[in-house]
Structures are given as structure tokens and as C-alpha cells.
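Missing here is one protein chain; the remaining ones are kept as they sit in the complex.
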């Protein structure tokens, strides 16, 4: 038995003596520049179990608007680097709506918690796929499509979201149109909205132009 | 010299005798089901040079609305299977606008032809990136973001588009909202548009609800 | 304004007339053969919103052993096809342990629910990364490494798992060694376990040899 | 309505407060080292619309040899970073030929402009796929195969090329063989060319050996 | 301890009861059509250990030309499906040359056996990288570049090759040019070879035109 054991140690030794260690994981070094495939890896020295733990994924008490949200993505949880997904959770008080938006290059999977969460997406052939989810239901929103959600019942709604991107972004249609300096006449001809409507929403969303 | 040549033929023979031929290309067999990585390959027998040629990428004469468009994607040009991009071209007469839209999971590269084509996209932090392109300019619209374009000059505009998807789709915001049965009250609360505005556009885009 | 609208419809028409529709999603056709990139897509006709909803992701009442588990992966939720991840959830009663196992080609992200769940993995340089998670903590188990978990507190533990594979598998070390006909002498020399220990565990796990 | 809007801003704030911003694009930082997946991303601060515009994709006046060429690839248009394709265009005067060459790891799609452009590739089973393209025709040259082109008509030929690599290279057979110091005797036995022929072409292409 | 074990079996049962089994491997079903990502998987029923074994990777006795070659790629060894590489081995008698060729979309790694094998590739900037390998040396030929090899010593040469494609192809420059019906005048203008040289080689390689 002894020869084999020493073979083992010899094999490991052979591997370890190199100045590059084998890599089981690639914790993001957020101080380095991102690449199309993710962040460079943090140096393996000084990595501890806490690099794999994220402890801020907690909903605070409801704010003054009775909503709360928490996200875990590579920017605040570097262990997600290279995994290709991230996680968010939220609670919506009664009557709250998540407005029309999309996530570029990202599919979304909703895991419904308590309450009546109604969510829908629109496909590129303009069909509406909408459902009121029961607790525990999972719903898939295909990559990059416009979608929305709202609390359609009594009491609050909670949900967890898995996003197929480790650094996802959100594009909210109202903010994209009315929350910047995009010229009203351009909005008008590219959306067919009336000028008065545009002006009203620009006022609401702090846009100009 | 002879031994080497025969080595060559021997090597080839060895390869060819198998019942699977080496694969230089994978022309889509559109009669088979698509997969997440593209269509199954058409049988290599009977493939001719014409499988690699697409002859319908021509703009017809301007239609009654003075616009014309042509697309080459895997569905009408099976040689694009697995390549990860497709091509479109279009002409817009004076004054014509391409309304606000997005391409899920697809980046777009515009190669401006003649005329003054103004195009813009909005990033997820709500910044507008807009430019009037000169002939020959290339413009990149990042994956999945809302964008638009319009003929901002005299005379017609022509452009060629490369899309980073062999089977791209287009989601036009107006049609997604007003060209189906999506309930007006849901549109209202997810977009903050007034009910009258919604009704007006539903009438225009043949939607109901 | 009218010309643009008709341009829109013309553009769509042009796309739709092809016998291949643009593809926003690829619901798995489980009756077809899997490929290295996932299942072929279900025919787009007859797809409804229910193809995107999974309603069986619910923990039943605790079984006689006070445990329950639910999984959503491509095999029972075809909308996950091509997404590259799947989801599981479980509850462990007080004192229950998840034995040493690994998921080939799959990273695991644990989202801790109520209770005290202690989990750990061992890296290939034999370091143990172990943590007792608080409710809401997220923990990353790098791809393919040996890991385990157990309820280390009072009352039951609940957790949700995201797995970076749409069709993940689980290899439990005890079952791999003792739950089949692998010859005891081979186990002995490849694990250094004593023969009596092997025989005892083969009896427990219904193996022979 | 107000709560929802504030929810929105709260959600965005939550995202923005992190020291890593969500990423809609990854403009190449050409001063950093390339990686197998592309260049690191340029810092998001100071990015303007001009980072997305390439204005040098213009054919100059024909040179003394009546040819002109323009390329847009990641090295001169950093917005192509991570997109996986690049673009070139060219004009060939009457009688001009593009010699036998290949693009390693790159498929080529030709979009024929005016004139009679004849192009062909040879598959690995030695079949010639050759076609004289009409204006507007698209032609696919599968990845990495030997191919060529020439102006086969009257007047000049123009074409646009999409290459499935953001940083494509070109290997011209004559230059590979005769434009360096590769020993004539090695060329002779690996190509079966006569020594006199080799010497003649080495003189033409400035090679030695 | 018992509850845990039953938890185990319960967990497995839960997984197995689905009509899709978790997938550890995807043996190619060569009777189905290839896809851009590989062959569909052979049905898991009836898979035995022999599906993972390839027993024909043996060099026969040297043929009349003193050469022998063996290849293992997905077409004759379906277990390589989806792995992204294949393997070949060969022996060259004294004086034998492997002519100028390339592998589209494939890097090659040579592991030199006995004898003096000289091999070289030419980069796209026309630099020759050539080396005579000692036994045990490994040499990397970057993807898709022209390369060659020859026995430069006494006695025979043996080598093993790993190719970064599970279904690699080989394009031999001489056969591409002279082993088919490609018109001599086209060869002449795309390669600058003299007509007499072309005719001579067409005769040698059984081409016409």
C-alpha cells in the first residue's frame, strides 16, 4: 500500500511545484478590468470560506414605499464570476407594480413566494404570455423580451429571481424614454405617443428635451 | 516522392472509409427541429455551390410607402447555420422612421449607405447614444437595448445591418403594447401612459383590450 | 405617420412569410434526442403561457423521514432548455445530513432559508471550506467538487439551490462505492478502506461484490 | 402611482451604489492584453457615442494599382470587442485577382456589390465550389478553407465582407511559401513544386532560402 | 442514520421517476443528423462499458510505402461526441514527408515519439516556426495555419496527435489545387504558378482542367 500513497503525494507534488496552481474556482478581482468572459481571478492566496459566502442577500424592513429588494451579482458577490447567473429577491406591498422593462442578454426565472404575483412577457410576434403565479410556481421569461409584474392580490408578494447573467442590467422603458434628454420630437415619431403625453411623463421621470 | 503521395491517399482513404465524413460546414436542414445551437446539418450528399449562395438579398423597387427591406438569415439562407450572425439591408425614403424596438440576444452593426441616417440606442443607465451617420460609417448597437432610426436628411437613406444572431427577432415597442390584447389597465400601470393615449394607439395598431 | 406604420407591418410580413419563424425561446421537445447543447425545440405552434410555468416546485408534507425535496430541471420543466441552470429546494428536519456527494460539470449555489444549515466543500488541494449559513446567506460550491451539508441547529432547515446545469446529476460517494457490484478488493485498494468496513457499508447500501 | 416610481428609483439606486456597474457593452481597452475571449473592457467613464462609431470604413480613391480596401475590426474599432465578427470592403479594378488564401478560425460571408465577382473555395474533400456573384448575392465561405476571388467582368467589382472573427487574419499561400526564409528543399518536398518554380516565386515575393 | 439514507434514496427516486434521466455523457448517435454542437445522444439504455472503449487505434504493420496511420474521432469513436477533441497517431518511415496542409477550425498538438520528426507552421504574418522534435517533445500548431512535417533522421518516426475538433478535416494544398477540376488558368492567376508546373502536378494528382 505504501508505494501507492507515495505515488499520490508524488503526483500532487509534481502538480504543486509549478508556479501556476490548478484552478477550482475564479473569484472575481473587482479591481481588475472586466473582460467579455468575466473578471480576472483574485489571487488564490488568502482566499477563505468567506469568499464563497454572501451575507447581504436580505430584505430590509419595508421602506416608506413598502418595497424592498436585494441583489447578488458579481459586483457585490465576486464568487459568481464566470458562473453565468445571478440572483435577486424582492417584496412588493399590495398594489405595487414593476413597470415594463427588459434585461439585455439575460433570461429571467421567477420563483414565486407568498402572495399573488402576476407577471407577463411579450414575444417578438406580439403575443402576451401572462400568468398569476401561485406560491412555489416557477416562471421563465425568455432572454431580452419586454416584461412586467404586479401584486394582483391582497397583502404583499415575495419572489426570488434567477437571472442568466452574472452582471445583469435592467432597462425600464419609461426611464429610457422619459428619464433623460431624448428630444420629444424623436420620442414622438419613434413611439407615436402624443406630445402632451410625452411632456407629462418627462415631468414625472425628471427628463428634459 | 511516390511514397509520400501514396501516404496522402492512404491517409485520406482511412478518413473517408468511415461512415461519417469530416465536416467543413453544416448547412441547416430546415425540415428538422432547431436546437439551442442551431439546426441539424443537411445531408452532405447533393450539396452544391448553390447551397452557399443567396440570391434574394435585393431590394425591390420602393413599395407604395417608399420603403424596402431584405433579410438573409438562417430561415431563408441555410448556409448561415451555426455562424452566429445574419444580414439585412433597407432603404428609407425621405422622412421615414424605424420605430423604437430591440432585438433580443442580438447586437446590431449598422453600415450606413447613402443619405443621412440618424440612429440611437439607450443604455440601461438611461443615457442616449445617438448619431447621424455619414456614408460608410459603422455604428454598433449593443445587445438587446432599445434603439431607433430615421432618415434625417433629403432623399432616401440606405443601410446594411449585421446582426449577431443567425435567426434574429425584432420586438417593436408599439406593437408589443398596442398590437395585441394586453389589457389597457395593465398597460397603464406598467407604462404610466394615460388611458386615452393607450386607446388611441390600440386603435392605430389594431390591438384590443 | 402612416408610411412608417406600414413599413413596420411590411417588415414584419417579410419576416413572417418565411417558413422559419424567428425564435425567442426553445422549449425542449423531450421526445427528441438530447444533443450536447440541449434538446431540440418544441414546435412553436400550440405553445401557451403554461409552457413557461412550472407548478410542481412545492415541498410536500414531510415524509416519514421528515425530509422533502423538489427539483425543476429540463426533464420536468422543458422551458429551462438551453438556459444552463436548474433549481431545487429542500427541507431537512433536525439532525438530517446530506452525505458527501458531487455534481459533475455543475456549480451549486445555496440560498439558505430558515434554520442552521452547515455546508462545506473540499478543494482539490484538500482545503475544507465550511460554513454555517444564516437565513438569506448565499454560498457557492465550485464546479464538481466534493461537498456535504447537514442541519446543525434546532428545528428544520430549508434551502433553495441553483445548479449551473439544466440537467444536473448527483454522485453520492457512498452509493458509488457501496451501492453496486464494484468488487470489494478494488474498493479496498483504491480507497484504503478496510475490508470489514466495506462489507458493512455494502450491506447498508444494498451493494454486493 | 408614486410608490411604484420610487420603487423604480430605489431599485436603480440599489444597483448603482455598488462599485461595479452593470455592463451593457465592453469596448476594448487596446492598451491591455488580449485574452482568449477578447480585450478587457475600457473604463465606462468617459465613454461617448463616438466609441460606437467607426468613420474610417471608406474606400479611398483607387490607388495606382486600381484597388482599395478598408477594414473594421477590433484593432481599429474597439466597439467590436466580444461581438465575434468584423467587416471589410474592397474594390477590384478590371482584371484584378485576390490570390489563394485562408482565414484561420474564421468564416467569411461575401456580399457582392457591382460588377462580376467570381469567388470559390475548396472543401477538404477537394471539391471546388465556385460562383460568379451577381450584385446583391451573398456567398458563404466555410471556416478556414482555401479560397480565392477575381474580377471576371468588365469594369470594377465591389464587395463587402463579414468575417466571423473580431480580429481576423489572412494567410496567403504564396506569401506563406515564398515570402520568407523557408528552405527551398522543404518547400519542394512538402508541395511537389519544382525547384525552378520555387526560386522564381521566391524572387517575386522577396523570399530567400 | 437511517433517515438520512432514506433521504438519499428518496432524492434519487425523485430524480429517476422523471422520464428524462440526468446525463453524465452523450455518446453520439451516428444515425442521427449532426448539429453545430455535435450529434444527438445515443439512447442511454443498452449503453455498456464498450461504448467508452475504442480498440482500433492501432497502427498496422507498415504498408508497402512504409507508413501507417490511425485515427479516433467521433465518426468511429462516438464517445468523443461533445468533447471537442480527437486523436490520431502515425508512423513515417525514413524519408517520408507529410505535405503542406491545414485543419480548418482545429489546433493540433503533436506528441513526438521515437525518431527525428521535423514539423513547422507558418503564421499569417509569414513567419516560419519550425522545429525538429526530440522524443517526448510536445508541439502546438495554432488553429487553421498551414503546416507540414517530415522524417528528418534515420529510421522511422512515430507521433501522436491531439486535434481540437472531434471531427477534424484535413486540407492538403496540393490536392486542393491539383486533385480536382479547378481550371488551370484560375490556379495560375491565384497562385502565380507557371502553367507547365500546374499541368505537371495535375497529372501527378489526377486532376484535370
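So that you can tell them apart, the chains are marked A, B, C, D and E in the order they are listed, and the count of residues begins at 1 in each.
Definition applied: a contact is a pair of C-beta atoms (placed from the backbone, for glycine too) under 8 Å apart; a residue touches a chain by one contact, two chains touch by 3 or more.
Source: prediction; values computed, not measured.
Engineer: Which of the displayed chains are touched by the chain that has been omitted?
Structural biologist: Even though it is not drawn, that chain still touches A, C, D, E.
Engineer: Can you tell me which of D:115, D:142 or D:168 touches the chain that was removed from the display?
Structural biologist: D:168
Engineer: One chain isn't shown here. Among D:55, D:76 or D:152, which residue touches it?
Structural biologist: Only one listed residue reaches the unshown chain, and that is D:76.
Engineer: Among C:102, C:140 or C:160, which residue is in contact with the omitted chain in the full complex?
Structural biologist: Candidates C:102, C:140 or C:160; residue touching the omitted chain: C:102.
Engineer: Considering the entire assembly, which residues of chain A contact the chain that has been omitted?
Structural biologist: These residues of chain A touch the chain that is not shown: 2-8, 10-12, 14-15, 18-24, 26, 29, 32, 35-41, 43, 81-82.
Engineer: Which parts of chain C are in contact with the chain that was left out?
Structural biologist: Touching the missing chain: residues 97-100, 102-106, 120, 122-128, 130, 142-146, 148, 150, 169-171, 173-177, 179-182, 186, 189-194, 197, 200-201, 204.
Engineer: Can you name the residues of chain D that touch the chain not displayed here?
Structural biologist: 30, 32-37, 63-67, 69-71, 73-76, 92-93, 95-99, 104, 167-170, 172, 174-175, 204-205
Criterion: only the chains that are shown with their structure count from here on.
Engineer: Can you give the whole-Å distance between the Cα centres of chain C and chain D?
Structural biologist: Comparing mean C-alpha positions, chain D is 42 Å from chain C.
Engineer: Just give me the whole-number Å value for how far the CA centre of chain A lies from that of chain B.
Structural biologist: It comes to 26 Å between the two C-alpha centres.
Engineer: Go ahead and note the Å separation of the Cα centroids belonging to chain C and chain E.
Structural biologist: Those two chain centres are 35 Å apart.
Engineer: Using the touch definition from the top, which residues of chain C touch two or more other chains?
Structural biologist: Expected reply: 4-5, 21-22, 24, 32, 35-37, 70.
Engineer: Thinking of each chain as a vertex joined to the chains it touches, would you call that graph a line, ring, star, complete, or other?
Structural biologist: Shape = other; not a path, cycle, star or full graph.
Engineer: Looking at the whole structure, which two-chain pairs count as touching?
Structural biologist: All touching pairs, sorted by chain label, are A-B, A-C, A-D, B-C, B-D, B-E, C-E, D-E.
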